[in-house]
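One protein chain is absent from this view; the other protein chains keep their places.
Up next, chain A:
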Amino acid sequence: MSSSERNEIGLEASPSEQGQGAGARPARRQEGAPPVLEVSGLSSAYRSQAVLREVSFEAPQGELIAIVGPNGAGKSTLIKTILGLNPSLGGSVRAFGRPVAEVRGRIGYVPQRESVDWDFPTHALDVVMMGRYGRLGWFRRPGRKEKAIAMECLRGVGMEAFAERQISQLSGGQQQRIFLARALAQEADLYFMDEPFAGVDAATEKAIVELLRRLRSEGKTVIVVHHDLATVPDYFDSVLLLNVSLQAFGPTAETFTQENLQRTYGGRMAFAAAAASPSAAESGSAAAAPLRAAEPASASAKGAEA
């Protein structure tokens, strides 16, 4: 692998747009270029319950995009259905203008940390090397070259000192970084990340944000399921508000509005408040709950959502 190729995956590039809110920079939209991801009319169900209803959007290239919505809104289901990990009930997905199955080599995926057994007999470097398996093809074992790439990716998330560490002996934030490094090793152009910020400490969160910005500066597109409303304007260029059906999608500055958030979270929260305390609902304090959710800058929005 040449050094220019390595630069392409962004490991040696310096974070260029650090500290700049997405609202301050204009969204890069290239007219005419095929969208990186084209989702139309995507639906999914669990038993008889609709989990996704007719979701359509087009993701532009080179942006950090947040998927935001209340619990059970189908955020994880959306990216799993796009990736074909979940059966869809209808609709179509095209990435780089082609069906997803044909371009898997250009798509990276970071599952939720809880989705695997961290007691598995393996070490950090080995997990990162799994990011290379798709490119190796059948039967071939990873060799020196794959090891070097994986090590580079570990360095990219600041975990090179833990390469030989058994994965159960890593902290939650470190495990998350390992998963990100594994996705880096995939050398993809489009990334899906399922709650990478869940349960990590401030230092790891900062490292992840730097990594996301580095990927963006390389022209990669990253779609992130995100929970913390307070940080959305800071971290993301575009936001997709989801509650079973698509509520709003567009540049964060225009889309992340009180009105849209109220629509996404509102009904559910009023219902939750009424169910939890009927007397409060009668006295009218339940009406205050949706308003809290509609203040994305306040830290209480995160708690109210739960």
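By definition in this document, a contact is a pair of C-beta atoms (placed from the backbone, for glycine too) under 8 Å apart; a residue touches a chain by one contact, two chains touch by 3 or more; residues count from 1.
In this text, contacts and distances are computed from a predicted model.
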Report the protein name recorded by UniProt for the chain absent from the figure; options are "Manganese transport system membrane protein MntC", "Cell shape-determining protein MreC", "Ribose import ATP-binding protein RbsA" or "Heme exporter protein C". "Manganese transport system membrane protein MntC"
For the full complex, which residue in A:S88, A:Q186 or A:T221 touches the chain that was left out? A:Q186
Filtering A:P142, A:G172, A:G199 or A:G250 for touch with the omitted chain leaves A:P142
Quick one: say which of A:V39, A:I107, A:I208 or A:V225 touches the chain that got left out. A:I107
Using the document's contact rule, name the residues of chain A that touch the chain not shown here. 80, 83-85, 101, 104-105, 107, 109, 111, 115-117, 120-123, 126-127, 130-131, 133-134, 136, 138-142, 166, 182, 186, 192
